[in-house]
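One chain of protein is taken out of this complex; the other chains stay put.
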Amino acid sequence: MSSGSLDKAGAGSSEPVPAVVFRNITKTFGAVTACDGVDLAIQRGRIHGILGENGAGKSTLMKMLIGLVLPDQGSIEVDGTVRQIRSPQAAASIGIGMVHQHFSLVEPLTVWENVALGESGKLDPAAVRNRIGDVADRYGLAIEPDARVGDLTAGLRQRVEIIKCLRRDPNIVIFDEPTSVLTPEESVQLFASLRQVVAAEDRAVVLVSHKLDEVLHATDEITIMRHGRVVDHLDAGSADAPTLARGMVGREVSLRSERAALGVLDAADISEHTSSSVASDEPPVLQIQNATAKGLGGVTLLNDFSLDLRAGEIVGVAGVEGNGQRELGDLLSSLLSLHSGSVLLDGTRVPDGKSGAMARAGIGVIPEDRHDSGIVLDMTLAENLVLVDQSSVSRRGMIDGSALKDLAESMIDEFDIQCSGPDAPMWSLSGGNQQRVVLARELSQSPKVLVAAQPTRGLDVGAIEYMSQRIGAAAAAGVAVLLISSELEEILDLSHRIVVMHSGRVVGEMPRSDADLETLGLLMGGVVA
Amino acid sequence: MTAGSLNQRSRVGEWLLFYTLSVIGALVLSAILVEATGGDWRPVVSALLDGSLRRPGRWGETLGTAAPMLLVAIGTIISSKAGLINIGQEGQLFVGAAFATYFGFLIGGPGPINVVFILIFGAIGGALWAGVAALLKYWRGVPEVLSTLLLVSVGGQVVAYGLSKTWILLAPLADRGNRNQVSTQLAKNNRLPRPEIFGNEVPFAVLIGVILAVIVSLALSRTVWGFKLRMLGRNPRAAQRSGVAQTRYGAGALMLSGGFAGLAGAAMLAGGGFAFGNYQLVPGFATNIGWTGLLVALVAREKALVAIPVAFVFAGLRTGSSFVGATGVEGRITDVIQGLLVLALLIPPAVMFIRDRKRAEALATDRV
Partner (left out) sequence: MSGFLQAIGDILSSESTYINGALFAAFLAFAATGEWVAERAGTLNISVEGMLLSGAFTSAVGYDITESVAIALVLGMVGGLIVAVVQAEMSHRLTADQFVVGLTLNILVFGLAGFLDNELEPSTKLAERWAIPLLSDLPLVGRALFDQRWPFYTLYPLIVFTWWLVFRTRWGLELRSVGENPQSADVSGIDVNKRRRQSIYYAGATSGLGGAFLVFGQVGLFEDSIVGGRGFIAIAAVIFGGWTLRGTIAGCVIFAGALSFRLSIQGLGYEVNSELLQSLPFLVTLIGMAIFAHRVRAPTALAQPFVRGLK
């Protein structure tokens, strides 16, 4: 067998035809180059990890494989044949399936309906149910076909997502950031399933992730991407964390916050921590007392939730998404009314659900979804900076255009916001810069409390560092910070005190110095220690 | 020349091209319709121009017709900015006119002051009628698109009831001749002036409309109130967090919108002349001014200043249509032209929107 024809990064001379080969793939979106001449081969029978920070291009690359995006240049070969993949259905027909990070499920429908979604041909519920049973047995992913997806936990929903992907018997399975919604234990289970998928049937499995640690331990070979290019390819057995980290970020990774961003905290990091200078007998600035909130159909969102927060302290609320964190953020944004319980700021009750009350009381929020309640896409950057309080740029009810412009320009400077100017429409800014606008606005109000909900989601390492730094600085300046995050590393990096949330209530609390991964993991999974 | 300004120029050019093509398309379709039903489009165009502009006194009439349309449009723009869909202007106008009639006669002060009262009570009437829809929305969750519409029919019946009783709106037997449901005619000194300009009677309401358009345009773009309203319309959740109470600002915007429609009704009553019932409240008083005003707002894409010329064009179609019948073509063709024009004018922004967003969403991709 000649060695020349398949001599691309990662493909050895005596190996069989790779399942997928990317040749010189380039894709740009406007001014942003997402993928730049990417060469990559994925072999069967292996778990191939694609590692890179947010913005590295790995997600776009996979979208091309699944037919959601077309490359500008270059070609994709599947099992040796060049293919034009124009839709998810086309991808499925040549044996490519993807388990999506944000799930492709429709909540009001049942499991079997969701699994059947996207196929073609007559709808046959019995056949779909059988298939589900088959897949469940083979891979150990038991699920009730007639359950309503909306009633399932995140872990179970992912199971449905996996079954949906596997029911079409794909040869190539892509897992896109699969552990972001799982407890540590569920992650372990997931990787065991992955092994099964690969080993049993000689499939190719791709694991796309920004979490270094995960990729290191769960994969067979690793490709590192940075800024749209492949920078390294190595065998997982011979790789180590510092090498990977260097590859991902392009320089030595020395700061603990950077390691946290990459998802790899070592033992030293865990034992070392920022100690809080806040005495524990100081009166709390924010008190949430026995907050209970209910949603449609009587489902409990917050369940007797109580929390105290002191000035200068960073309290990290750890927990897997879907356990009330969003509702907690909404409560503190005046977007949720309580069934019972109260919120107090400096001892005074702040009415819940009353428009603007929380903000006026001095609670700043960086919401987990800025498009939802953090920014107004159709307004300008300058206008977004004064959403909550226009008094500094208005006189007698009229907005002072030049004062607004000045304010915007100084914020753009101070927070290093990349944009075309104060009048740039918000939708023209990148995600990271939109987040900076939110940060700028909230901090400029001199809040007493700052709620940061999933603040670094979707950001690259540099941006993550910036955010972490700002949050730390706010605390040092005396702001009481509530950090809500499903990324344990972030919690461990920044918090003085950790609280674990599950099913809408606090199930565990400890000072940072007492934190250990195992206990936290158990608590997050709902196991009471 | 920077890349930025070159971009600007080509964009304005694109817009003009799209709009022109669309309008021509609509007009061509209308001409085809006329021909297909045995008519000839040239006399129709001529009649339209005669009726709206060319013949003596007509452009004044057109302006006078445009005025209430403009007022309705301004109100609609306010509620649209707040994210609300008010399609009940026809009813709010009628109820406003009824209020104006009732309270105008009830208060009966000295002439010019009474006119002011008539206008104010018209606005109040329209606002209250829209208020019913606001109440249903914010208390019971009824979508305002349906409630405002259903209230048009209900409003019509309520006023008809009023017009059947002398103690409400109906004129005493002696004054109303053979007609069954009319109100007393407004006294001469209770009417809005209709100054003569170049041989045309131009109702005062025109000036009121233009001034209000300017004021509202400024208010929406420069005041804190306008800012909050726009926030509510674009992102109600961000608005809720920022202290813009949905109920207060939303209901306020809806009622303000009804108020403008009611004001239009009062202006028609007090200043309309023969085109609008001859200073009397009659059944069917609104004569589709409410609907047309709504269309004006939609075509003007929520810009109060743009609504001024748009209202004039739509008014021109209306005043012109009364001359079309003489050409042998059914006068209703202008309704069709109007509808086609609106549809045609909806296409360019829709197309441009997709293009703009596709360009920009590329920049905003979070996960690359």
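Order of writing sets the labels: A and B. Residues in every chain begin at 1.
Here is the rule we go by: contacts are C-beta pairs under 8 Å (C-beta built on N, C-alpha and C of every residue); 3 or more make two chains touch, one makes a residue touch a chain.
Note that the structure is predicted; figures quoted are calculated from it, not measured.
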Problem set entry | From B:A31, B:L49, B:I85 or B:V282, residue that would touch the chain that is not displayed | B:I85
For this session: Quick one: say which of B:W59, B:F103, B:F227 or B:W291 touches the chain that got left out.
Result: B:W291
Seminar exercise, completed: Only one of A:K27, A:H100 or A:R259 touches the unshown chain, namely A:H100
For this session: For the chain that got dropped from the picture, name the residues of chain B it touches.
Result: 33, 37-38, 85, 87, 136, 140-143, 145-147, 149-154, 156-158, 160-161, 164, 291, 294-295, 298, 330, 332-336, 338-340, 342-343, 346-347, 349-351, 353-354, 357-358, 361
Exercise. Can you list where chain A touches the absent chain?
Worked result: 67-68, 87-89, 92, 100, 103-109, 113, 116-123, 296, 371
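Here, only the chains that are shown with their structure count from here on.
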Exercise. Where the centres are mean C-alpha positions, what is the separation of chain A from chain B, in Å?
Worked result: 48
Exercise. Across the complex, what residues on chain A touch chain B?
Worked result: 29-32, 34, 54-57, 59-60, 228, 333-335, 354-360, 365, 372-379, 383, 387-390, 394, 397-399, 401, 425, 427-432, 434, 458
Problem set entry | chain B residues touching chain A - in the complex, by the definition given at the top | 222-225, 227, 230-231, 234-235, 237-246, 357, 359-368
